[in-house]
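Of the protein chains in this complex, all but one are displayed in their positions.
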Amino acid sequence: MRPDPNCLMTGRLFIDGDHACSEGAIAAGCRFAAGYPITPSTEIIERLALRFPLVGGTFIQMEDELAASITAIGAVWGGAKALCVTSGPGFSLMMEHLGYAAMTETPVVFVDVQRGGPSTGLPTLPAQADMMQARFGPHGDCRFIALCPNSPQECFDLTIEAFNLAERYRVPVLLMMDEVVGHMTERVVIPPADAIDIEPRRYTDRAPGDFRLFEPREDLVPDMCRAGQGHRVHVTGLTHDERGYPVLNAAAQDRLIRRLRDKIEKNADRIIRLEEKGLEGASVAVISYGITSRVAERAIELARAAGVQVGSLRLITAWPFPADRVRRLAQEVAAIVVPELNLGQMVLEVERAVAGACPVISVDHAGGAVHPPERILDAILRAAKEGRPSSLGRSA
Amino acid sequence: MTTTASDNPVKKLLRTERMPSIWCPGCGIGTTVNCFARALAESGKNLDEVAIVSGIGCTGRVAGYLNLDSFHTTHGRALPFATGLKLANPRLNVVVYSGDGDLTAIGGNHLIHAARRNLDLLCICVNNLTYGMTGGQETPTTPTPAIASTAPYGAFEPTFNLPHLAASSGASYVARWTTFHVRQIAKSIREALDRNGFRFIELISPCPTLFLRRNRLGEAIDEMRFYRENSTVKNLADTREAELSHRGQILVGKFVDRKRPTWREAYQARHAEVLGGRFLSWDGPENGSDDGPRGPGEGDE
Partner (left out) sequence: MASREIKIGGLGGQGVIMAAMILGKAAALHDEKFATMIQAFGPEARGAACSAQLIIDEAPILYPYVLAPEFLVTLSQDAFRQFLPELVEGGVLLYDEDLVQIGDLPATVRAFGVPATRLAESLGRKQVLNLIVVGFFTAITGLVSEDAARAAIRETVPPSTTALNLRAFELGFSHGHALLSRR
């Protein structure tokens, strides 16, 4: 499907990542947004409040993030593509509804522009410290997809991708921005409508009475409907059967919760997007995401100038985690360096995948700024020195 | 829909395959559902375009028993869910059906804001003065000094006067009945279904297992007698008079019935005024722009 060209600001803009996210949502066909003002994500809802009345969308500022997140979910069941937007403490408040969206298989997009925490923390300064919350935030076992843009352009592109993935897998998708990408202004190219693919909702073609809202197709994803189509569906956060009716026992739980996991894990190869640069023959790999990937690239340039063969693996998709790729990478390089704006989150997942096959060096940061590139450079140089001896020959 | 005497209109509206319900013998929730179903059947609304949204709790289970598009949401959040549902598809008749704990304690903030915005929602609040599902704890409506499991020496907090709360927050329609008043409940719901804006109906209902037993108030039948003997009907009463007290008089009736612009009407009026022809309204998924969702069977090619 293609976006409505009349709604697209096709052309070259000089806008920040927050505004680019809003434009991405409009391009993706999102016509409903609910939010509550919170720095540094507020510009996203401000732009939607301005733009939606011109493109046939509805924005409502709710009384808190609990409300905003479930209002967006309600809008999806009403038949709109919808998102909710937040940062910091607001993301914590949205956790129950992230779980509800996962349980009810609601295709909805949550945007978190990460800032320093915990609690009120650093409202106007960056962090990447919600990455594990984007995986384990709600109670119970559930899976989501999480994407990490590293530029305003990617805020646009990945917002569209987030909506497409949400529809394809009937799952909440998290756009994990950070304060820097949210607030930095750069060139953003908005393509013409015929160059943008948008995923339609997978509405069932079955007749009312013959449709089960939670009966998976071969890809483990069930088809969708909306209120008012005559299917008279039941949607609940309780453990349920394929009709959506509550079934409160261990067997129903096992069946449902495993499928919710498997529909993401078994489709992981189709979901995951990575950017690899210079990994061929590299002795050191840097794994990074979001704004830190750009700081890391600067460090990689410096390291190469110092004679180290170092490459980069950028996580565009953080969840599901590309464990297979990282496992293979650990066989190819002498050491892996993981810089991130937290005290070590995604590095835990890297270590799990690497499983001791090579040293993994965390370059942590409590947030509030980006890394000085020299700190990442030092880690790369140390990795080149301390990495597995068998691979070291390839460096110098 | 037309009904005849031999054709039970309520049955069609129930998911009979899910019966029996979880509600205790003597519980008033089923009575309210019966009244609701009757009113809905009589309203002639296209039932495919009626959606019901509940929160969590005993009344929260109502959604699951009605043969409508039904949404059992999270605790306290039925109203914001319904807000999104209704605004995304304005053709739907959206009914929020939940309990006093769900709507006025954990969801209290959403209640006053839904009324303030005058969202086009019918909100039915079954007030049994306690949290039934979790074992009879104190809610914002438990009267002093009733006993609750978390108020073992008797409740002492002041309570909410729900009709007054809803009316002063901006609701378009406010009524209160007890489960003794089955005909009036059905009539009120029937009337409210044809109104617009935020419509709040409080239904005072017995919880025999927890509230009545713990307070030594007898059986459900005794409570019906109490409701009959202690209710005073006073339509268009000042809602300040609607305060409830433990075993005191119960003011019932239709208190508020007024016209105010709904959220969507105000949204459209404001944007049309400022933007003129540039304003593009979302009128629901069928009428949305090209990239909006489409009807069944069209979305999967």
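Each chain carries a letter (A and B) given by its place in the written order, and its residues are counted from 1.
Everything that follows uses one rule, which is that a residue touches a chain if its C-beta (ideal position, glycine included) is under 8 Å from a C-beta of that chain, and two chains touch if they have at least 3 such contacts.
Bear in mind the structure is a predicted one, so any value in this text is a computation, not a measurement.
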{"item": "Visible chains that the absent chain touches, using the contact criterion stated earlier", "value": "A"}
{"item": "Contacting the left-out chain in the complete assembly, out of A:Glu46, A:Glu186 or A:Asp241", "value": "A:Glu186"}
{"item": "Per the touch definition above, residue among A:Pro359, A:Pro373 or A:Gly387 touching the missing chain", "value": "A:Pro373"}
{"item": "Residue of A:Val295, A:Ala318, A:Ala335 or A:Ala383 in touch with the missing chain, whole complex considered", "value": "A:Val295"}
{"item": "Interface with the unshown chain - residue positions in chain A", "value": "12-14, 39-40, 123-125, 179-180, 183-187, 291, 294-295, 297-298, 301, 370, 373"}
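The criterion applied here is as follows: only the chains that are shown with their structure count from here on.
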{"item": "Residue ranges of chain B in contact with chain A within the complex", "value": "15, 18, 47-49, 51, 53, 63-64, 67-74, 76-77, 79-89, 91-92, 109-110, 113, 263, 267, 271, 275, 278-282, 284-285, 288-300"}
{"item": "Chain A residues touching chain B - in the complex, by the definition given at the top", "value": "1-4, 6-7, 28-29, 31-32, 34, 53-58, 60, 62-64, 66-68, 70-82, 96-97, 100, 198, 200-206, 208, 223-238, 245-246"}
